[in-house]
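Up next is chain A:
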Amino acid sequence: MEKLLEILEDIQPDADYETCETLIDDGILDSFAILSIVSELQDEFGITITPADIIPENFNSAKALYAMVERLQAE
Partner candidate 1 sequence: MSLISMEFLLFVLLAAAGYYLIPSKYQWMWLLAFSYIYYISGGFRVTCFLIFTTVSTYLAGVWMEKVPEGVQDKKEEKKRKKQILAGTLVLNFGVLGVLKYTNFVIGTVNSISGGDFEPLQLLLPLGISFYTFQSMGYILDIYWGRSQAEHNLFRFALFVSFFPQILQGPIGRFGSLGKQLYASHSFEIDRLERGFLRILWGYFKKMVIADNAVIFVNAIFDHPDIYDGLGLVGVLAYSVQLYCDFSGGMDVVIGIADLFGIRLDENFKRPYFAVSITDFWHRWHITLGTWMKDYVFYPVSLSGWMKSFSKFAKKSFGKQIGRTLPICVANLIVFLVVGVWHGAAWKFIVYGFYNGLIIAFSGLMAPSYRKWKKALHISDDSKGFYLFQMFRTFVLVNISWYFDRAGDVKTAFLMMKNTLTKFDLRQILEPGIEIGEASGTAYTMIALAVILGGCVLLFFVSVLQENGKDLTAIFARQNWLVKAVVYACLILLLPMLGQPSGEAGGFIYAQF
Partner candidate 2 sequence: MRNFKRILLPVVLILTIAAVNLGLNYALIPYSYVRIMMHQIQTEEYDTVFLGTSHGLNGISPKVITEKTGKNAVNLSLGGEYPRDAYYLLKQVCEKKKPERVVYELDPGYWCTPEGQRGDFNRIFYEMPASLTKVEYFFAKERELDFRAALFPWFYYRGQFRDMKEIIQVKQGEDYKNYGTAAFWDGGQEFADGFLRNTPVPGMKEEKDLVLWKEADRNEDSFRYFEKLASFCKKRNIELIVVTTPVPAETLEKYAKEFQEADAFFQEYLERLGLEYWNYNCTERKIADFDYSLNAFTDYEGHMNVQQAEAFSAQLAEDLW
């Protein structure tokens, strides 16, 4: 989780990732940021993210992102 927060901070500073639950719905992350995050997550955690995973529910909060990473690691 810490590693994840670090990545998020690096890509898009000035957002409160610990509490925010509407990263997508409020437009804090745009598609460039989303893909940058995806790219880093893939490298960092050795997972493969497919277009099917890119839905708001997976990206709206750091928690949701972490859950997605864990799920994909298990597969």
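Here is the rule we go by: a residue touches a chain if its C-beta (ideal position, glycine included) is under 8 Å from a C-beta of that chain, and two chains touch if they have at least 3 such contacts; residues count from 1.
Inclusion criterion for the candidates: all candidates are chains of the complex that A comes from, given by their letters.
Nothing here was measured: the structure is a model prediction, and the numbers come from that model.
Asker: Check each candidate in turn (1 or 2) and state which touches chain A within the complex.
Answerer: 1
Asker: Under the stated contact criterion, what part of chain A meets candidate 1 in this complex?
Answerer: 13, 27, 30-32, 35-36, 38-40, 42-43, 49-52, 54-55
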